[in-house]
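Okay, here's the structure, questions in a sec.
What you see is the complex with one protein chain gone and the rest in place.
Residue numbering begins at 1 within each chain, and the chains themselves are lettered A and B in the order written.
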Amino acid sequence: MADKPRLKLPKEAKKGDVIEIKTLVQHPMETGLRKDAGGNVIPRKIVNKFSATFNGAPLFSAELEPAVAANPYLQFTAKIDQGGTFRFTWVDDDGTVTTAEETITVT
Amino acid sequence: MQRGLFLGPAAIALVALATLALPRLAATAPDPGAAPLATGDASARPWKRYPGWPSRDSVKFNTLANPNVSPPAPKEPRKLTKPLAGDPAIGAKLVADRTRGGSCLACHVMGQAGNADMPGNVGPDLSEIGNAGLDDDTLFNFVNDARVYNAESVMPPWGTNGLFSDEEIGHIVAFLKTLKSPAVFPTSVDDPSKRPPPVEHRDNLDEMVNPGLWTVEKAQQLWDARGPTGSSCAGCHGQAAERFKTWAAGMPKWEPRLDKVLGIEEFVYRHAKATTGFDWLMQSSENTAMAVYLRFLANGQAMHVDVTSPGAKEAFERGRALTATKVGQLNFSCLDCHDPKRGGLKWIRGQWLGEQRGQLDHFPTWRTSQQAIWDIRKRFEWCNVAVWANELPPEAKEYGDLELYLASVNAGLKLNVPGIRH
Partner (left out) sequence: MNRISRRDAVLMGASATLYLSVADVGAALATPPEAEAEIAKFTGGKPAQDGKIAIDLPEIAENGNTIPLAITVNVPISQDSYVSDILVVADGNPNPGIAKFHLTPLSGRAEVGTRIRLATTENVIVVAKTSDGKLYTDRKQVKVTIGGCGG
């Protein structure tokens, strides 16, 4: 994953609001089905797992296959009853783990 | 008597001027008409077609630089000397064969040919042409070279240009004669007359949507980077965002020193080379990043290019003529696909053909089909190759004339770069 992940979510919410969270990470999501100019199969290399927690508790997770488009984009929701910290994690086929965090306050 | 430096009023004024002059030089964007420009090739040499693009050499057919080499249209329809003994089953395959320049289904609905899977509608629906009372000679000549009936025909000269042999045209004619009832489409979107034209909803400037935007960050780094001469863009131009709020909206421009129209991409190469020493060849990732960035800074500005000054006026006229110039083995001009009086605002297969206005405000664009940012010159090259014509190198003066004309057609539209498109 080349750059830092990109996140879009509100910085604050009213108690009980359901907010939208958008996440994106730069990654070619190489399917393992393509061949290079020499005819050799380009090996598969994808982000295969994503997870989001809020204040340490599981919120949302995804298992991804090569049919997810390059630069995987994931949008999901969260019901906000208290302020706290989101933690997002992406796992590559090769074991690389990328994380990002974002906080939200309740007004 | 005390000795000291006496600064009379004139001297004070001189000193004041000297100290003001230095920051003023850095604070004023130099007049682009005087911008140093390197000469020579602006793109990679030898110019080689991109790997992965169709590799045919169409040297026997027109290019925009060489528009008089294609075989001429026959002066009159050919008379068949023996009956066509075509096989409609072979014809049915040929009209649906994408490797043969389309073929027919790209532009025509033809009954159940190709399972009526998203045929196009640039040309008339031929599903009932078997009932139209046309004899074999007429059908043959239409396919062989429709220019004998209509000199302005959009139809490729399938026979004259060697796309189909006489025998194959015979098979196609035999198939056409079997078409006697309307097509039955698998779904309503397969019917080009019912298919809704695509509407672009994406926000070009949403980084969650457009990977093209990420190149702006790269360009910002390049702006500050020092080249082999020790200079950087920032060194003369200061903060890019303030200096270039409108510049890109006035490009491309006639450049008398080079006797051609200069687009932003070519300008970036020549100017960066002449000042910083950087070798940002056209269509390199650095060049494309800068070309995106300079327009991005002028986003929201209405495009407005000069087409009346000496040099520009002639280039504009040449550009207009180029849009009507037939090129390639498929013998298409820009207008054949992009003028609503011809193929514009119609479907070829499942692709919508846009008109000229609305095409340039979002270039360079991220192409989802290519997973890369393309500038307008690369788009021109691809269009040429797609109609089986040889492309020109990116800095070809013909592409410059074309870009200037296209920019004038897009005048008033607000820059919205980078785009995101198919």
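Simple rule for what comes next: contacts are C-beta pairs under 8 Å (C-beta built on N, C-alpha and C of every residue); 3 or more make two chains touch, one makes a residue touch a chain.
Please read all numbers here as calculations on a predicted model, not as lab measurements.
Chemist: From the list B:V387, B:L402 or B:V417, pick the residue that touches the absent chain.
Modeler: Of the candidates B:V387, B:L402 or B:V417, B:V387 is in touch with the missing chain.
Chemist: Which listed residue, B:P54, B:P124, B:P228 or B:P256, touches the chain dropped from view?
Modeler: In the complete complex, the chain left out is touched by residue B:P54.
Chemist: Write down which of B:G86, B:G102 or B:G319 is the residue touching the left-out chain.
Modeler: Candidates B:G86, B:G102 or B:G319; residue touching the omitted chain: B:G102.
Chemist: Which residues does chain A use to touch the chain missing from this display?
Modeler: 18-20, 22, 31, 33-37, 39, 41, 54, 57-70, 72-79
Chemist: In the complete complex, the non-displayed chain touches which residues of chain B?
Modeler: Chain B touches the chain not shown through residues 52-54, 98-99, 101-102, 106, 117-118, 120, 187, 189-190, 195-196, 198, 330, 347-351, 353, 368-372, 382-383, 385-387, 421-422.
Assume only the chains that are shown with their structure count from here on.
Chemist: In angstrom, rounded to a whole number, how far apart do the mean CA points of chain A and chain B lie?
Modeler: 36
Chemist: Using the touch definition up top, name the residues of chain B that touch chain A in the complex.
Modeler: My answer: residues 51, 207-208, 211, 214, 371.
Chemist: Could you list, by residue number, the parts of chain A that touch chain B in their complex?
Modeler: 3, 6, 8, 22, 24, 26, 37, 70-71, 73
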